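Note that one protein chain of the assembly has been removed; the remaining protein chains are unaltered in position.
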Amino acid sequence: MSGARGGRLPDAVGPAMMALNQSVDIDWKLWRCDIRGSQVHARGLARAGVISEADAEQLVRGLDQVAAEIEAGEFRWDPAREDVHMNIEARLTEIVGPVGGKLHTGRSRNDQVATDLRLFVREQLDDTLSAISDFADVLLERAEQEIDVLMPAYTHLQRGQPSRLSHHLMAWQELMWRDYGRLRDARVRMNECPLGAGAVAGSGFPLPREWAAAELGFDRPMRNSLDATASRDFLMDALGGLAIVGTHLSRIGEELVLWSTYEFGFVSLSDEYSTSSSMMPQKKNPDVAELVRGKAARLIGNANTVLVLEKSLCFGYGRELQEDKLPTFDSFEAATQSLRALTGAVATLRFNKARLEGALDHGHVCATDLADLLVTEGIPFREAHHVVGQLVRVAEDAGVQLSELSPTQLGKAHARLAELDLSGALDPRRAVERRQLIGGPAKARVLGAIEDARARWKHPD
Amino acid sequence: MSGARGGRLPDAVGPAMMALNQSVDIDWKLWRCDIRGSQVHARGLARAGVISEADAEQLVRGLDQVAAEIEAGEFRWDPAREDVHMNIEARLTEIVGPVGGKLHTGRSRNDQVATDLRLFVREQLDDTLSAISDFADVLLERAEQEIDVLMPAYTHLQRGQPSRLSHHLMAWQELMWRDYGRLRDARVRMNECPLGAGAVAGSGFPLPREWAAAELGFDRPMRNSLDATASRDFLMDALGGLAIVGTHLSRIGEELVLWSTYEFGFVSLSDEYSTSSSMMPQKKNPDVAELVRGKAARLIGNANTVLVLEKSLCFGYGRELQEDKLPTFDSFEAATQSLRALTGAVATLRFNKARLEGALDHGHVCATDLADLLVTEGIPFREAHHVVGQLVRVAEDAGVQLSELSPTQLGKAHARLAELDLSGALDPRRAVERRQLIGGPAKARVLGAIEDARARWKHPD
Amino acid sequence: MSGARGGRLPDAVGPAMMALNQSVDIDWKLWRCDIRGSQVHARGLARAGVISEADAEQLVRGLDQVAAEIEAGEFRWDPAREDVHMNIEARLTEIVGPVGGKLHTGRSRNDQVATDLRLFVREQLDDTLSAISDFADVLLERAEQEIDVLMPAYTHLQRGQPSRLSHHLMAWQELMWRDYGRLRDARVRMNECPLGAGAVAGSGFPLPREWAAAELGFDRPMRNSLDATASRDFLMDALGGLAIVGTHLSRIGEELVLWSTYEFGFVSLSDEYSTSSSMMPQKKNPDVAELVRGKAARLIGNANTVLVLEKSLCFGYGRELQEDKLPTFDSFEAATQSLRALTGAVATLRFNKARLEGALDHGHVCATDLADLLVTEGIPFREAHHVVGQLVRVAEDAGVQLSELSPTQLGKAHARLAELDLSGALDPRRAVERRQLIGGPAKARVLGAIEDARARWKHPD
Partner (left out) sequence: MSGARGGRLPDAVGPAMMALNQSVDIDWKLWRCDIRGSQVHARGLARAGVISEADAEQLVRGLDQVAAEIEAGEFRWDPAREDVHMNIEARLTEIVGPVGGKLHTGRSRNDQVATDLRLFVREQLDDTLSAISDFADVLLERAEQEIDVLMPAYTHLQRGQPSRLSHHLMAWQELMWRDYGRLRDARVRMNECPLGAGAVAGSGFPLPREWAAAELGFDRPMRNSLDATASRDFLMDALGGLAIVGTHLSRIGEELVLWSTYEFGFVSLSDEYSTSSSMMPQKKNPDVAELVRGKAARLIGNANTVLVLEKSLCFGYGRELQEDKLPTFDSFEAATQSLRALTGAVATLRFNKARLEGALDHGHVCATDLADLLVTEGIPFREAHHVVGQLVRVAEDAGVQLSELSPTQLGKAHARLAELDLSGALDPRRAVERRQLIGGPAKARVLGAIEDARARWKHPD
């Protein structure tokens, strides 16, 4: 990382270089983490006897003042000072005088920014974990409320088998469960402290690294100074996890868009989560769900960007690492905005029971149950499947449902069919209840799954 | 696109939805294009007799005032008004009164934003093309200046054959030539006008689409209203082209980083384009080249994002299209900043002739020429290659160069070698001049290539 | 590129290295191009007087025999010979004896593979262009056949305005038109010949580069030997263009999946392009459209891969370039398979006119027309939009369509409404015909667009 010109190099760069070089328009967001890290560093220098306690105290208080100025919106970020770190240090020195020049003792911007970024990402991960958990709560609540609503399970967007709305909502909840675990694992893995690693080969002073790590809430100091300053897999890890969250939310968003169509009519978004058109006065649009799909593209793109950025970099720190901040900030914002908006949208969603259950009446959703019935009569499944497939064709040609076929039509397909009582197989409600096995949509099973999930979410870590 | 609530839907949305829904923090950058498009639309409405000339005049002047306010930094962008379009229209109505409500006649935000975005992208493409051309000019100038400096051509980062610095710079220039052509083709392809396409099925009024297209500098109106409002391949095209530019610049950046090392020592960046370290006082770092590599990651990531965003979208307009703006703005900025900084860096670069030419002394860069000499003696190339390969091994073991091998050593490898005059083959300077064929590094050939390129760049379109 | 061990290096590598190093399991697909390029090189060597005409003749005939063996499936590809080039040359030498060792004179695998790959990509581009053109033909044909079928135009997947099926198909056709142009531009840009560039600094022999380029159908020799061997923007360009094609086809695929649902019911895929389920006997699934969406993911991923691969590579040739072949082969296959399958699927698609036109009856698709009518009465559009928005709410609450509202209800919203004849505004068929402007869905306009497109596709280049 560059900076501190004026000794080796002239004071200023030209405008084309400055436009490329400055980063404070983006990295100012790290200011809280930067100040917190610097305060711990100042106190660490005093503990190591490198500066006096009085100097440390002055630095800490000066940094408090800088924080207050930023908080109050009175701070002027200056691109000529390049980045958040130099902006804060320069202002600190204006406030406290020459002692400000002692803050950077035994430290480099390389370990400083690595520390700031880990503090920031940890905080953002906690925020995201909490947003995931809130969304899961809403899903569990809605699953319980709608426990008696049936609907078809689709594959290939074609009606497949009878199922239960709650079962569908619980599938969404399972995605959130794994997403939570994945980001929590990333949080555990990244919670190590780079401070003290210096530019690349460790600080020249015997800094109390374990103490500083503990002060900043880290589990331990990082074990290798080169790794500490030049590695960013914690970003690849976090942004990769967020991209999966985004992918999952986009699937939910896609279903909400679809279910909101006139043609499906399964749900109505509350007005609060709907938008209209600037031209077409009748429109009530599911923008919330579309935006969630759109954010997923950004989350995927950002995950890709940090991988590409890290590829083939020599150790240690190289300046392109600066470019990881925009994708990082954007991904956390996109993920938490999406989670929170979907949480509100699903909490206030109206499910149209008549349309959902009505969808079981067409599409031969019990064809598998009919084939299964033949299996219990000893007919190999492949043959049963073939027989029922032909029956469906007959029904389609006649424009009727399977239950409306005559005994003659049934008997032509397979002799046993004319004799059997098919009503149990062809009643969607009974078909759902037959699926009592683990992971199935029968009522008791889904209620059990809700209970089990509630227990897991109470202690997810 | 949403907006214009209050008729069909209540006035406001909740905070989680608003955070996701508003876009003015990003799309305000389109303001100039938005105002220009609206002014043409207002005049078009008058031409079509939909509104009066006086109304149109009032709208145009009101928009001029909005523009002046924005220019002066006095405009307050309001997230509650969602986006750049509604912010401007709302302010216009404050200024001109109820007639402001006529501006959006026969228009939708869907054709409006498509028009704004095309105007913006076209302007940015022109800016990028000019930056590419400027960079090529500097490359040609440096190639001419350094025409007499030899250096090895590397493959696999190993010294390969004798070549010429100008030949290397001309390779960079060839990349720029194709990048220019690619973006120019994209510009030609995208220069069509969506205005008049309405929300999706065309405006309900007989707007003068050809006139409006011409007024806005477009080649023609778009041919299909659904395509006009829902397609964004002009963004995929532009961002794809910019990603290739970024990839090319990253290759140049990588070479500058490498050539700036102590170990290579081929170049010195001017101080103006160098940075130092916050910890290590001796450092002079090639951050400009590293940042260019880093920007390439962003350019690749953004190109990916817009492809992902467009994938599997139904027609017509869907709200996720809002999400294409950040990657678009970021890519143009990253590309032009990189081009301009590299232009300055290369213009002020100092080439170290001694180190470049000195690199020809080691690495057996004339081994191919020796094999070629054997070929002219009638020995099949594969055999000649094998013979020289063994000689290199002998030389390496002895710690000498090929030219220092004794006739005995040479003769052992192949009888003819002891008899031939090898000095021509083993002199790098003569080896370069032997490569007179098209595309080769001989001096006359490179001078010709420079002249030819200059002529092409004069009329690149 | 490596190879030709045995002189400088020992003959063999270990198994871990061999697994990574060999590429013949993938690049054997280049064999036709490789043989064609080698035959021209052999003849070029003779023209330049480097080898005799008789030698050249022997090489050409030997290569013909190798081709015949591969064609007949009798060729044994050997990973120990690394790649397609060494496999063919080794077999050639078995056939023709020591003269085989002359083929590689004045050539490197670096210019050889660059030539092979350009020949291959050019051929594949031509194939893809032809597949795009065939698809456009089918779209034009269907657009003409279905000219009288109306349907709603959707935005946000909500019914928006009345439109015409042919207008929708013509939007798809417009995508194909630009995709064609983009790939054709890429083809023009890449049609230059690397042969003669040698390893990096040009061949050591005065090869007839212009003659060879012409023989191989290239427009000219590449202008710089370093660029010729180390640049692959022609792949980034082609794969980027294919990714856009994939994105477009995925949009069409998404619509076919949706339109095939029971809920929409707009289309039926022919049985030939449908699939069933292994478990659910009633299923008729739109796998063709889903696979097209899936291929789009591969096309996007591959475009990304080649960009990432090229990023930050030093000149000249580096071995990672080997890794661009799998994505290249996969992308062309995915694109042409998708195009051809969609062409068949759309050609045999049955449109359900009753469902398409029935969709105009609900969703207040003429609300914009009603607002436009108020505009013609002098009411500013924003006000008109608001009035109609409130009317839609009234109609929704009453469960009726706009045309079913009573004069009293209308009059409450706006006095003029009770007096006007609304039947013209609220009839979807008349609403479509009102959109006569360029790019609109009125019948005459769409017929004109079809005619215009047919003319363009006759001479697309």
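Note that the chains are named A, B and C in the order they appear, and that numbering of residues resets to 1 at the start of each chain.
Just so it is clear, contacts are C-beta pairs under 8 Å (C-beta built on N, C-alpha and C of every residue); 3 or more make two chains touch, one makes a residue touch a chain.
The structure presented is a predicted model; accordingly, all values stated were derived computationally and were not measured.
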Seminar exercise, completed: Considering the complete complex, of A:V375, A:L420 or A:L447, the missing chain is touched by A:V375
For this session: May I ask which residue of A:R43, A:R91 or A:H156 touches the chain that does not appear here?
Result: A:H156
For this session: Would you indicate which residue among C:S38, C:N87, C:N224 or C:T343 is in contact with the undisplayed chain?
Result: C:T343
For this session: For the chain that got dropped from the picture, name the residues of chain B it touches.
Result: 155-161, 257-258, 260-264, 276-287, 290, 304, 308, 311-312, 359, 362-365, 367-368, 370-371, 385-389, 391-392
Seminar exercise, completed: Residues of chain A touching the missing chain are 1, 4, 6-9, 50, 93, 98-106, 110, 153-157, 160-163, 167-168, 170-171, 174-175, 178-179, 181-182, 185, 189, 196-207, 209-210, 221-231, 233, 236-237, 240-241, 243-244, 246-248, 250-251, 253-255, 258, 293, 296-297, 300, 303-304, 307-308, 310-319, 368-369, 372, 375, 380-383, 385-390, 392-393, 431-432, 434-441, 449, 452-453
Problem set entry | Touching residues on chain C - with respect to the absent chain | 1-5, 7-10, 13-14, 16-17, 19-21, 85-86, 104, 107-110, 112, 198-199, 271-285, 287-288, 290-298, 300-302, 304-306, 308-309, 318-323, 326-327, 330, 337-338, 340-341, 343-345
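One rule holds for everything that comes next: only the chains that are shown with their structure count from here on.
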Exercise. Is the contact between copies chain A and chain B built from the same residues on both sides or from different ones, judged by whether over half of the numbers are shared?
Worked result: same
Exercise. Distance from the CA centroid of chain A to that of chain B, rounded to the nearest Å?
Worked result: 32
Problem set entry | Distance between the centres, which are taken as Cα means, of chain C and chain B, whole angstrom | 23
Problem set entry | Interface hub residues of chain B, defined as touching at least two other chains | 1, 4, 7-9, 104, 110, 198-199, 293, 296-297, 300, 304, 308, 318-319
